[in-house]
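Yeah, one chain of the complex is gone here, protein chain that is, but the others are all in their spots.
Moving on, here comes subunit A:
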Amino acid sequence: MPYAIEMKHIRKEFPGIIANDDINLQVEEGEIHALFGENGAGKSTLMNVLFGLYQPDEGEIYVHGKKVRIADPNDANRLGIGMVHQHFMLVEKFTVAENIILGREPTIHGRLDMTKAVKIVSDLSEKYGLDVDPMKKVEDITVGMQQRVEILKTLYRGSDILIFDEPTAVLTPLEIKELIDIMKRLVKEGKSIILITHKLKEIFEACDRCTVIRRGKIIGTIGIGETNPSDLADMMVGRKVNVRINNAPYEPKEKVLEIRDLTVLDSRKVKAVNQLNLTVHGGEIMGIAGVDGNGQTELVEAIAGLRKVKEGAIEINGNDVTNHKTRKIIEAGLGYIPEDRQKHGLVLDFSIGENMVLQTYYKKPYAFAGVLNNKVISKKAKQLIHEYDVRTPGEKTLARSLSGGNQQKVIVAREVDRSPQLLVAAQPTRGLDIGAIEFIHGKLLEEKEKGKAVLLVSFELDEILHLSDRIAVIFEGRIIDIVNPKETNENELGLLMAGRKKEEAQA
C-alpha cells in the first residue's frame, strides 16, 4: 500500500537559514505520525510546504502514491490535506458555522444559506464527536472548542490527511486528553494524522510512529513500541538530557516575600485572590500549584505591581511594596518572568539588546544624563547572549524574530542577571522544548542555591514537583494547603487543586 504522504529530499531555505535540508518523511495510511523536534527545528516549515503555504526549493511530494505539486492551500485541500494551525486561523467575529464554511459556502442564488451551514456543522460535529456550538461567535468560546472548530474546518473540506501543528500548546491537561481521544477516533474513521509536537508525553499516548527532526535534518523514524521517552529526548536534542534534576538540599533562610490577607480583583471586578497569605524564604523555591483561573495570574500581577491590591499587604525584604509602582518594586528586589512573554515580557519590535536593559536602561552605566550608552548595552547583551545560549545572529536582532524558547531565554537572562532577592516565574517553560526547559530549570535552581527566593507558578505538575521545596496549592484565590513535594504525588495534588481537603485527598 502506498504511503498517505511521502516527502522526498525536501529542501527549504530562508535568508540566512536552511529550515529543511534533504528531508524524507513517510506517513502510512491510518496512522498517527509524530513529527518531533525542538523549537525552530523546521517542523512547521516542512508542514507549511506540505500544505502549500511555502514552495520547497527542492524535493518531491507524493500523496497516496501519486506525485503532486502543491502550489497553495487550495491544492492541498483538493488533495485531502487539512491543517490545524498552531495559531488558530479563526475569524473571531464570525460564528463557528461561518468559520467552517468560509471559502466554500452553501448558497441559494448567491445568498448564504446559514440554515444549511448550521446543519452541516451539526452533522459533522455529531459524526466525529466534536462538540461545538455552531451559532456562537468564536470570540465567545473556549480555546478547546476553537480547536475543534479548526478540526471541523478540515473535515468539512473532506480532508483525509490531517496535520496538527503543536495542538496542545494552548490546551489544559483535560483538553489535551480529549484531543488525543478525538485524534484516535479520527484515525478509526480512516483519517491519517501528522502530529507536530515537542512533548514526549503526547507521543507515547497518541502516536504510532515518530520522525525526529533536528536543525532542519531528519534524525530518524522509529516505532513508538521500539523506543522510550529518554532515548527519544536524546535523539531530539542530540545529547544526553537530564530529565531528573539535581536539587540542592532545602535550607531556608530569612523571609523575602510576605503576603498578608491579600485580596485582588480580576478584570470583571470579581475577587480573584481572596484573603491570601503566603511567605517565601530565601533559598527556597515555592511552587504554586492550581488549576488555571484560580487567581494565579492576579496574584503574580499584584506582586509585580501590574494589578491593584484591594486589601492586604505585600512585603519584599521587609519593605512594604503594596500598590507601589512597578519600577519601585523592581528596585526593592523583584525579578519577574511573566506568563505571557510576548505581551508582558518583551517589546517585540525592540532589539535583543534593548530588551535586555528594559529595567536598567536609565541607570549607569547604561545611560548618562538621559542618553543611552549603546556600546555598554551591546556589550552587556553580547555577554548575556553567550551566557544564556540565546540562538540569534546578534544583539541587534529584533526580539520578534526569535523562536519562543529563545525569547524566553532573553527574559530569563535579563531577570536572573540582576540577581534579584525575589524571582517570580510564571509559567516559565510554557511551550518550550526539552532543551530550553532543562536550561531554565537549571537557572531557577541556581538562584535558589544563591540564597534567593523563587516563586514558581506553573500548570505543569511535573515541573512543580521536581523543582519546589514547598508547594502551595491555590484554589479559588486562597492557599488551601502547603505540602512537601517529597511527601506527595500527582494524584494528591490533583485532588487538592480541585478543592478537596488534605485528609480527603489522602484517603
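Assume a contact is a pair of C-beta atoms (placed from the backbone, for glycine too) under 8 Å apart; a residue touches a chain by one contact, two chains touch by 3 or more; residues count from 1.
Just so we're on the same page, contacts and distances are computed from a predicted model.
When the listed names "Carbon monoxide dehydrogenase", "Cytochrome c oxidase subunit 3", "ATP synthase epsilon chain" or "ABC transporter permease protein YufQ" are checked against UniProt, the chain not shown comes out as "ABC transporter permease protein YufQ". Check A:13, A:29, A:57 or A:105 against the missing chain and you find that the one touching it is A:105. From the options A:20, A:77 or A:168, the residue with contact to the chain not on display is A:77. Among A:93, A:253 or A:396, only A:93 touches the chain that is left out of the view. In the complete complex, the hidden chain is touched by one of A:54, A:164 or A:475, namely A:54. Listed here are the subunit A residues that touch the chain not shown: 48, 51, 53-54, 72-74, 77, 83, 85, 87, 89-94, 98-99, 102-105, 107, 110-112, 153, 400.
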